[in-house]
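What follows is a short report on a single structure.
Just one protein chain is left out here, and the rest sit where they should.
And then chain A:
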């Protein structure tokens, strides 16, 4: 999860998020070099003693500052398009989960084998136990097996919501009357937090998402337990 005053991304928990992090580093280095170049040019222009009021054209520099930005844009666009298509690949998911947004909680349905469904409400601040995170914990987590492709079908019952988990590199709008599909693969076990990412009313900030990736055996035990409790 995010730590206080964090500026950068959270550590990646899925291959797609790893690729996004690498692309971000690549784009950031290019931005840094361009900023350095602009800063140098500004300093040089401010401190120069050269003055010439009769320059009418300068073909060479115009060619340079047309071709160079085009090359830079291509250098940024190619990895970007690669990741864009990578994120859209169909990956034969092992599990399908429906995440449905309500005002103001999420409900999850695991209907591949049995009819398992539950609601996921935020744990109020006064009910937190030591070690739990304020405004992020929920009473029931969405549990998925680790290293298994998971398909998430996102929708909403009332108004627009958005299902987002930054560590997994996933964000998908929940639109009433529409079924949006996204997929992820949790590459390591852990607990990954997210928050509703589309304004949806008074408690928009208080309907978090918690995804827990566990080994398959633990996932099977959890789903059996949830079915018994239901």
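In this section, a residue touches a chain if its C-beta (ideal position, glycine included) is under 8 Å from a C-beta of that chain, and two chains touch if they have at least 3 such contacts; residues count from 1.
Please note the rule applied: contacts and distances are computed from a predicted model.
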item	value
Name of the absent chain as recorded in UniProt (options "Geranylgeranyl transferase type-2 subunit alpha", "Mu homology domain-containing protein", "Spermidine/spermine N1-acetyltransferase family member 2a" or "Cytochrome c oxidase assembly protein COX20, mitochondrial")	"Cytochrome c oxidase assembly protein COX20, mitochondrial"
Sole contact to the chain not displayed, among A:29, A:86 or A:199	A:29
Residue numbers in chain A that touch the chain omitted from display	3, 8, 15, 18, 22, 25-26, 28-29, 31-33, 35-37, 39-40, 44, 48, 147
